[in-house]
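If you scroll down you'll find the structure; I have some questions about it.
All protein chains of the complex are present and in place, except for one that has been dropped.
Our next item is chain A:
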Amino acid sequence: MAQPPPQQPLRTLPPPFNTSAESFELIAQGAESLLYRTTFLSPAQPAALKVRPQKTWRHPTLDKRLTRQRVLAEARVLVKLSGEGIVAGGGGRKVKDPKKKNDGGGDNGGVGALRGLVPAVLALDWERGWLVTEWIDGVTVKLGIYQRDLAADEGVLRGLLGRIGRVVGLLHLAGVVHGDLTTSNMMLRPTRTPGTNADAMARAEEERGEVEVEGGLEGDIVLIDFGLATQSVSDEDRAVDLYVLERAFGSTHPKEEGQFDEVLKAYGESMGKPGKVVLRRLEDVRMRGRKKSMLG
């Protein structure tokens, strides 16, 4: 959701940021949050502050409920995926929302599965609606594709799409569906950190001979914006997640739409057997989208 912010009256930050000395640079106004670049605790720790301001158009009760749900869901999922601060054996329950059942608590499958491929959580307050995560360098995949060198080999684009498919596959294997997969919600981080899954993936890629040439589409895919994420392993949820991505991709990048199969191919490969079931389910979801009654 990275868009240059329109001219806006200055917004007040929620406490404690309204009185703190760090600088806050408004990076983007997404659909439901304001993203600031700042530092956290130490000036050497660049961080992203995501504030979910109150939506005046929404009923206050509903607004509070949704803000709370989403801040918590996002933090919970990020903590699980990045594996930060979790000792194998169930530490993830610390941030569990008592109201929400059935979030896969107790099952530690997927903990740390996307270490380095999602931002790590630094702090949050669900009542006031903010979350601080580690800062991710780079541009959004959307921007990357828009700015790509059209003269470059199509293989570069295919490489990128393949990496997207593999990251989404990893995410789903970890028991999480993103809920809002778009190319605006994926960062293209230029460098990779050794010892992370990202690094391992990149190395595996090299071994398969998929090393990329120049083209500005290199880098790790880092998934961001988990506000609509849920913990689920159902084929239906996974397929809908892919469908959302497919449609968002097609409408955002009409010229590249034909290459989207590359994402699905890589997804299927990285998921293994369960991936085939999801892809078959995706066909059903697509048909539903197209065939649903369109009256009136």
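The definition used in the following text is that a contact is a pair of C-beta atoms (placed from the backbone, for glycine too) under 8 Å apart; a residue touches a chain by one contact, two chains touch by 3 or more; residues count from 1.
Simple rule for what comes next: contacts and distances are computed from a predicted model.
The complex appears with one chain absent; UniProt names that chain "N(6)-L-threonylcarbamoyladenine synthase" among the candidates "39S ribosomal protein L13, mitochondrial", "Translation initiation factor eIF2B subunit epsilon", "V-type proton ATPase subunit a" or "N(6)-L-threonylcarbamoyladenine synthase".
From the options A:D180, A:D235 or A:E256, the residue with contact to the chain not on display is A:D180.
Remark: the omitted chain is touched by one listed residue; of A:G30, A:G129 or A:G275 this is A:G30.
Contacts to the hidden chain, counted on chain A, fall at residues 1, 3-4, 6-8, 29-32, 55-59, 61-62, 65-66, 179-182, 184, 228, 240-241, 244-245, 247-248, 250-252, 254, 285, 288-296.
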